[in-house]
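Not every chain is included here, but those present sit where they belong.
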Amino acid sequence: MKPTVYMEEMDAFTYREKLAKDAVVFIPVGALEQHGSHMAMCVDAALTKAMAGATAEALVADTDGALEGIVAAPINYGYRSQQRSGGGFHLTGTTSLSGTTLIALAKDVVFGLILHGARKIVLMNGHYENYQFIFEGAELALEKARENGIDDVKIQLLSYWDFVDDETIEALYPDGFTGWDLEHAGVMETSLMLLFHPDLVDMDKTGDALYDGLPAELPNYDVLPIVPGYTPPSGCLSSPVESSREKGAILRNVAVKHMVEAVKHEFSGEGDYHEV
Amino acid sequence: MKPTVYMEEMDAFTYREKLAKDAVVFIPVGALEQHGSHMAMCVDAALTKAMAGATAEALVADTDGALEGIVAAPINYGYRSQQRSGGGFHLTGTTSLSGTTLIALAKDVVFGLILHGARKIVLMNGHYENYQFIFEGAELALEKARENGIDDVKIQLLSYWDFVDDETIEALYPDGFTGWDLEHAGVMETSLMLLFHPDLVDMDKTGDALYDGLPAELPNYDVLPIVPGYTPPSGCLSSPVESSREKGAILRNVAVKHMVEAVKHEFSGEGDYHEV
Amino acid sequence: MKPTVYMEEMDAFTYREKLAKDAVVFIPVGALEQHGSHMAMCVDAALTKAMAGATAEALVADTDGALEGIVAAPINYGYRSQQRSGGGFHLTGTTSLSGTTLIALAKDVVFGLILHGARKIVLMNGHYENYQFIFEGAELALEKARENGIDDVKIQLLSYWDFVDDETIEALYPDGFTGWDLEHAGVMETSLMLLFHPDLVDMDKTGDALYDGLPAELPNYDVLPIVPGYTPPSGCLSSPVESSREKGAILRNVAVKHMVEAVKHEFSGEGDYHEV
């Protein structure tokens, strides 16, 4: 078996060696969610897994192996897609977890890793709606760890897009950036898919009338039951037309670079952090 | 007993009459949380209750009573304060609920109202961290309603600060606005407290050295266990110094005006909505 | 801000000082429940908060500050009102929590206080039906405390009416006392409301025909679904006609006096207790 950062493709003995070196374990958290007619439904899970893999590899390279990196199996179902960030959980194909299930799942996976020795954990989120639930899951895992006498665990929680810096945003969105919540199936996700999984994107579809009228104009509140009319017919919240593999590479590079810095900051013991 | 929109101060017979007129029932959701040394810990619960009361009253006035308004007892404990929006749940005084408890609490209160006839419900949030959990609670209540054969309920979920428009933000934050998450115990909350509960604010304290160095510079991720050093010593994330009762009145007026519009939009049956 | 025993009206720094002195923290547990046409629906929450406040203040006075007192934000929703003690949860306005939600809520609030240093906690109940659920919540919080290595917490659980002594009962109920369960919206609660919140009582209403035939005669069992005919039309289980502010003062004075004794007994370390 070839060397890999992916735990799923690693045998247990190799995993044990890495973990014994106090590896940083990344847990990608995605979703199974509609992403228009131009992309497959695995986007959130596939991109987060790929970004976690790239970050883990870059971390090892950047630290000359002082920090090992492992990517656990992704959580591939996510919290109910909300209308203002994912089009809504009423859309067929968007197969969602309830809040307590996602909390429990995140808790169990994090605690399972801790139980066997992981002490440096990064929960990398790739589905906007997940964040609060995996935060809660992480806290519950940490509490359970403490109740079991384990008090040297550190967990970092982040969404990968938060590591795309303002400069890059300006360059990639010359007509103005409408916020990460509206980026559902837009330029960022589509460009990254063109980079990592080009076979799961069909840019031809983005010319359809279905894609007219983007970005979506959504209320500054939620309604339940969901009012279907608020979601654009494609299910995308902003236009993917200007996506490209090159933009994908830029986005990956910038985000990975900053995530490596953040991970090193927290897990190399260099003291308190101030955003730069 | 004097007329009131507050359910807590209403007798049951009066409540039944209002509900029979298909009143909009507002549920304020707050927190018991440190807000620096210059404000009492009830800020999130007290302000949300006051804003809900003002919105309910304005709604009745604006519609000449066509839409009645009732404010249910507030949910006065909230989700774990997070470092990037509330300083962190490690701060003594910040007495937090876990995620599943807040979900269950929101579900029970919403369903309890539905069971007795409420069909128009507004969950008004006043603690940044609560939102996803009360969204989930609302969805569970709605599912339970449907399972009980009740399918004509509509729930609107909002955070009151999202109804302060850009124009007002520019006017009130001449030196630039750092986002609602950092507004914890800053100008907005302090000004509104000066308006609604001046006896629970002590502006003299805001001159303390404790308040130096604001706004806080926080990482673009979370860490668990919380790194106390990331939170400013006051527990405030931005400076309250420029707060005033006048700004409080402006904030209230603008937010209430827009909330009334949004509530009318959803509950007067005027069709789909597009943000303006 | 003026000195207060109420945590909601206290800033976090003041709270920390009091807690550092090993303050007794009272948690009032009430309900949002119909109380006839002559009283507002906040009775259980409002009275318990007021009684806890009076007890906390008397405790400080009685011990010359040796025991500090703090009153946490009330739990203002309670367990399903039962027909034999509150008229029934079918009555519109009575907005109830399920058992597991109240258990979780009590657990979280108690543990949240413990986590930040509270070691002397009094759960003061003011809604008959709550007791077993908050007992369970307190036990779960205590177990969690122990699992976190905290083993010096003591929790006292009580219902304030149990501290009205027989002598006072005889004096206030010359025609015979029918038990605390039937006191729902009767002389005790109404008199205390006349004392603490006279603006939320309308004694004129108690002359209505609605109030005829009290006290209620209820079966010595429960039925589910509730049989509405078993509850008197007013929703009160005994007559409030003989209520007065004076009786309210007597009830408060007696109950507070005995609660202070009980709190001192448990939290001043004087050894085992035998009822006197």
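When the chains are written out, they are named A, B and C in that same order, and each has its own residue count from 1.
The working rule: a residue touches a chain if its C-beta (ideal position, glycine included) is under 8 Å from a C-beta of that chain, and two chains touch if they have at least 3 such contacts.
As the structure is a prediction and not an experimental result, all values here were calculated from the model.
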Per this structure file, total copies of the shared sequence (3 shown): 6
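In this text, only the chains that are shown with their structure count from here on.
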Rotation in the CA alignment of subunit A with subunit B, degrees, nearest 5: 180
For subunit A paired with subunit B, centre-to-centre distance based on mean C-alpha positions, whole Å: 29
Whole-Å separation of chain centres (CA-atom averages), subunit A against subunit C: 47
Residues of subunit A touching subunit C in the complex: 143, 146-147
Subunit C contact footprint on subunit B (complex, rising order): 1-2, 7-13, 15-16, 19, 32, 34-42, 45-46, 72-74, 76-77, 91-98, 100-101, 104-105, 107-109, 112-113, 116-117, 199-202, 205, 235
Subunit B contact footprint on subunit A (complex, rising order): 79-80, 82, 98-100, 103, 129, 131-133, 135-136, 138-140, 142, 154-158, 162-163, 217-225, 227, 229-230, 262, 266, 272-275
